[in-house]
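The structure appears right after this line, and notes come after that.
Note that one protein chain of the assembly has been removed; the remaining protein chains are unaltered in position.
Take a look at chain A:
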Amino acid sequence: MATATEQWVLVEMVQALYEAPAYHLILEGILILWIIRLLFSKTYKLQERSDLTVKEKEELIEEWQPEPLVPPVPKDHPALNYNIVSGPPSHKIVVNGKECINFASFNFLGLLDNPRVKAAALASLKKYGVGTCGPRGFYGTFDVHLDLEDRLAKFMKTEEAIIYSYGFATIASAIPAYSKRGDIVFVDRAACFAIQKGLQASRSDIKLFKHNDMADLERLLKEQEIEDQKNPRKARVTRRFIVVEGLYMNTGTICPLPELVKLKYKYKARIFLEESLSFGVLGEHGRGVTEHYGINLSLRKYSQAPESRERNVWTLFGSRFKQMLLKENLIDDIDLISANMENALASIGGFCCGRSFVIDHQRLSGQGYCFSASLPPLLAAAAIEALNIMEENPGIFAVLKEKCRQIHKALQGISGLKVVGESLSPAFHLQLEESTGSREQDVRLLQEIVDQCMNRSIALTQARYLEKEEKCLPPPRVGSFQSALPTSLCFKRRWLGASRVETIWSPFPLSRTSTGKKRTTPPFYCL
C-alpha cells in the first residue's frame, strides 16, 4: 500500500516537472545556486577573519600593553620596612637601635651564641673556608656533611638521614620526590607554607582535613577507600600519604601521632612528619614528637597490631629481637621525618630521616638536594656541635618545657588576648580574643602591642603570612618565642604592662631559680 502511494508521488513529481513552466524552473535553479553561493561565501568570510595579515599582527603587537611586572607597594605596607637588628640576635637583641630582650627568635635552646658551637664553626671555617662551590654530587660532599648525616641518623635512631642546605627546601623537596601526579596526599589544614609548596610541586591530589581532627581524616580516608574499591586497578598504583606537622608552626598544637599511626596501618597510607618546631623541643631527649608519644606508641602498636604477619615475625626471631624491634619501631612507623636545623639547632639547613629505603631515594630525586650547592661546612660543624650539646645535657629539654608551661599559664590571664596552642610548645601565639572585624585592623592593633613592647625593651614579632598565598590563613597573631633566660620574669611584667588590651595584672609565677644561671633553655613565644 505504502509503496504504491510512494510510487504515485514520484510519478506525479516527474510529471509536475514536465508540466512546470520554464520561468518556475529557472527561478528554482537560481534559488539553489544562491543557497550554494551563500554557503560558500560564508565559509570564505570566516576564513578571512581568522587569518591575520602581517600588518594586523603588527598592530596587535603594537597595541598590547602588559601589566607592570609588579604592582606598586604602598609606602605604608606593614611588611615593607624590616626591623633592623644590629649585632647578634641572641637573648639580648638590638632592634632598630634599641636593646630588647629577645622573645622573637626560634633560638629555643640558646645555642645561637653558645661558645662551643662558635668554636666548632670557627675550626671548620679555618679548615674548609666558607662555601662548598658545588652540589653534593660534584665535589660538594665534605666529610662534615657525612658526619652530620650520620649523627642525625643516630640521634633520631633511624637508619639514614639526608641534609639540605635550606630549611624551607627540605620538606618542599621531599614531598615531590615521592608523591607524583595522581597520588593522594591527606594534609592538615594548618600545615605550614613549606608543606603547601611541596604539595603544589608534587601535583598530587590534595585532600585537606580539619586541623588535628582525626575523625575528619578518617572520613576522607574512608571516602578514598570506597573510591578505591570502585577502581581497584587505579588504587593499586595510587600512593597515599598523610602529611602532618609535629608541632604546628601556625597553631602551636601537637599532632595526635598515635591515632595517625593507627589510621596509617588501617588505610595503608604513609606518614610524612614535619618536625621543624618540635625537633629539639619535645621528648625526653629532644627527638621530637615521636619521642614525646614514644612509650604509648609502642604499646598501642603492639596491642593493636592485628596482622598475624607481624606476630609471626616475632615468634620467628625470638623475644629479644621483638624487644629490639619494639624500641626501634617508635620512629619506624613514620615513613619520613623532616626538620630544619634553623630553630633549636640554631644553624642553617634542614634534614630528613627515616629508613634507607625511603631516604636514599632523595639523593637522586630531591630537587633541593641534587640541584643546590651543599651546606657550608661551618654550618654543618655548628649543627654537629649543637647535637653534642643536646646529647650531653638532656636536662635542658625539661627546663624548656617547664618554662613554656609557666609562661603559658601566665599568659592566660590577659584579657583581650588569648594564647593559642599547647602549653609545652615553645612558640606562643597570642591572638585577639575578639576580632575587630577586619584583618587589617587586627594586624594594626597587634602591631601596636608589638611596638609598645619594643618600647619597653621586649622584642616580639607578629607572625607573618603571605595572605594571598596561604591555603588557610591563620588569624593575625603576635609571635613570641621564649628562650629560657633569667630574664623571663621581667619580660612578663613588662610585656603585660605594655599591652593595651591588658586590664588585670596577675603576679607571674615564674621563679628565677628555675631558670638559674644556665641559659641553655630557651623557650620562645609567639604572640
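Keep this in mind: a residue touches a chain if its C-beta (ideal position, glycine included) is under 8 Å from a C-beta of that chain, and two chains touch if they have at least 3 such contacts; residues count from 1.
Keep in mind that, in the parts below, contacts and distances are computed from a predicted model.
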{"item": "Protein that the absent chain corresponds to, by UniProt name, given \"Beta-adaptin-like protein\", \"ER membrane protein complex subunit 1\", \"serine C-palmitoyltransferase\" or \"Phosphatidylinositol glycan anchor biosynthesis, class T\"", "value": "\"serine C-palmitoyltransferase\""}
{"item": "From A:Phe168, A:Phe397 or A:Phe428, residue that would touch the chain that is not displayed", "value": "A:Phe168"}
{"item": "Residue, one of A:Asp205, A:Glu259, A:Asp332 or A:Glu448, that touches the chain absent here", "value": "A:Asp332"}
{"item": "From A:Arg136, A:His408, A:His429 or A:Arg456, residue that would touch the chain that is not displayed", "value": "A:Arg136"}
{"item": "Those residues of chain A which, in the complete complex, touch the missing chain", "value": "52, 57, 60-61, 64-73, 77, 79-80, 82-90, 93, 95, 102, 104-107, 111-114, 117-118, 121-122, 125-134, 136-143, 145-146, 159, 165-169, 178, 192-194, 197, 200-201, 225, 228-229, 235-240, 265, 267-268, 270, 307, 309-310, 313, 332, 335, 340, 342-343, 345-348, 355-358, 360-361, 363-364, 367-368, 370-373, 375-376, 378-379, 382, 459, 461-466, 469, 479"}
